[in-house]
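Only one protein chain is missing from this complex, and each of the others stays in its spot.
Order of writing sets the chain letters: A, B and C. Residues in each chain are counted from 1.
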Amino acid sequence: MSEMEKLAQYFTRFPGIGTRQARRFVYFLLASNPAYVKDLSARMLSLLEKSAQCADCRRYFEHTNGGRDTTRVCDMCADTASDPHTLVVVEKDADLLSFKKSGGSPGRFFVLGALIPLSEIKGAVVAPRVKELKGRIEKAVASGLKEVLLALSATPEGDHTALELRILLEPLQKKHGFTVSALGRGLSTGSELEYADGETIKSAFENRKTQ
Amino acid sequence: MSEMEKLAQYFTRFPGIGTRQARRFVYFLLASNPAYVKDLSARMLSLLEKSAQCADCRRYFEHTNGGRDTTRVCDMCADTASDPHTLVVVEKDADLLSFKKSGGSPGRFFVLGALIPLSEIKGAVVAPRVKELKGRIEKAVASGLKEVLLALSATPEGDHTALELRILLEPLQKKHGFTVSALGRGLSTGSELEYADGETIKSAFENRKTQ
Amino acid sequence: MSEMEKLAQYFTRFPGIGTRQARRFVYFLLASNPAYVKDLSARMLSLLEKSAQCADCRRYFEHTNGGRDTTRVCDMCADTASDPHTLVVVEKDADLLSFKKSGGSPGRFFVLGALIPLSEIKGAVVAPRVKELKGRIEKAVASGLKEVLLALSATPEGDHTALELRILLEPLQKKHGFTVSALGRGLSTGSELEYADGETIKSAFENRKTQ
Partner (left out) sequence: MSEMEKLAQYFTRFPGIGTRQARRFVYFLLASNPAYVKDLSARMLSLLEKSAQCADCRRYFEHTNGGRDTTRVCDMCADTASDPHTLVVVEKDADLLSFKKSGGSPGRFFVLGALIPLSEIKGAVVAPRVKELKGRIEKAVASGLKEVLLALSATPEGDHTALELRILLEPLQKKHGFTVSALGRGLSTGSELEYADGETIKSAFENRKTQ
């Protein structure tokens, strides 16, 4: 295989990138200013060095001397002003930032890293950071945890993950007495009533507000 | 203009049908069994004769001797078992049926017929059945109305209509003391957290449930 | 089943119309001016009466006293100025009109009515107007036919139909000595070289022109 093809294969692992677009990336780099390619290459290495994974929420954050360390705690988790009663469990880093930005919860966070695939059934869960989540919860209990909010997408994978997590967290829940909650369903901004399913309409009705 | 073109023009008024598809409809009818075309033509006339518009909720319903009468009341509105405290205002007949099917509300309904266009501002509202809605509310007050729920799509037109209706219904609301509510926002079935806007996430958080 | 549902079922037979849109058509008619519905219903019947199918090309055309007669010849086929050497075989009426409008061929036409489904293999062809096509060719031979052009879509069904027709017309072709041709491949207006397949590029190369 040629050098160009080899590099293209690396790009096919990028999320959402197929063979054709991967090749276009290679041609794009070939036609680019060499200085841009060198900078891009260097920035990738510096990302490795200057990022760390938060020991508490598991999100990636920047750290002058990171080296992908996993013993440090990010600024959000270190913020003592955040509400210690609620732990918001999300799928990925981007979800955490969206949640934070919405002002939805003043609580603390945990990033699963992935959803549990539909093929995974109870007891056999190997996928995301379940062990780490349990550790995080134990630590949060000490600070007064009252609620674990499963803030997952309203998709089959999201629902399945929520169901599995409820089972996996049950022993901890019984031991410590916190509640496990899920995001409310309703009409998303932009959605039309005609295309909404029964569950969505029912929840939207139950959650109606007088403004 | 030819006969075929004239018929095609009639079809272009159908919702979602452009010139090209309208012509395909004509060719489809030409190639169809004449008995099918005659039946279709007859069924359209019988729809006129056997349907009536409900004097209360304004939806269309079937009536043996309808003639598009607007003085009769449909079976849903005549059902004395429905909750008289809530009046659910929807845009169209299909929304009413979806709502009813979801089991969302045991209340009564009113079909606006259309949303108020974004170009219509307060005072100048000519569009949907506002006068009829006011009449319906006055009648409902007599049966114990406590809440008018604006069950509209979470789109700019839906939001605008809700805003205008709140203004238009204010005098009635002050006079009779009912509340005006709106459907709750949240994650619709199928929506991903990453693509949700701040308002949706915030509402989904506020409406979270322990199940 | 209700009257509305029955009418909706009639609309689901329309090309490209599913259950949901069929129901929207019914609600649209219910909310329309009764005069519009009556006119539409009447125009459908008059389409039956005032249209005929051309005995030569099999397309539908208007005729004051049509009654879906199939013994009359349309104005195009009656036009003695058209080139008698070429018979252009198309799938449907709309294709014939597009072809005519493009000025592509001054010849005569025949409408198959449908493509031969991929599941139909030689000998078993029941689908479109093959017998009528053979009759049309016999008649055209008498006027000097030299070429039968299969002007079909460049899709799997179109290619399959062309292949089957070549087999089915072979005896006639041997007897009368006309050629059977197909439309040239090349870049369609709007298509990008990067997404074109090998056959298209090769044909586009062979058919290149000096402006």
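One rule holds for everything that comes next: contacts are C-beta pairs under 8 Å (C-beta built on N, C-alpha and C of every residue); 3 or more make two chains touch, one makes a residue touch a chain.
Computed from a predicted structure; not experimentally measured.
Engineer: Omitted chain: which shown chains does it touch?
Structural biologist: In the entire complex, chains touched by the missing one are A, C.
Engineer: So one chain is hidden, and I want to know which residue out of C:T70, C:S98 or C:S143 touches that hidden chain in the complete assembly.
Structural biologist: For the chain that is not drawn, the touching residue is C:S98.
Engineer: Quick one: which of C:I17, C:L152 or C:L169 touches the chain that's been left out?
Structural biologist: Touches the omitted chain: C:L152.
Engineer: Since one chain has been left out of the picture, which residues of chain C touch it in the full complex?
Structural biologist: Residue positions of chain C that touch the missing chain: 90-92, 94-95, 98-99, 101-105, 149, 151-155, 158, 179-194, 196-211.
Engineer: May I ask you to list the residues on chain A that touch the chain which is not drawn?
Structural biologist: Considering the whole complex, chain A reaches the absent chain at 2-4, 6-7, 10, 13-16, 21, 23-32, 34, 36-48, 50-51, 53, 60, 62, 68, 92-94, 113.
Throughout what follows, only the chains that are shown with their structure count from here on.
Engineer: Can you check how far apart chain A and chain B are, centre to centre, with Cα atoms defining each centre and the answer in Å?
Structural biologist: Their C-alpha centroids are separated by 38 Å.
Engineer: Which parts of chain C, given as residue numbers and ranges, touch two or more other chains?
Structural biologist: There are none in chain C.
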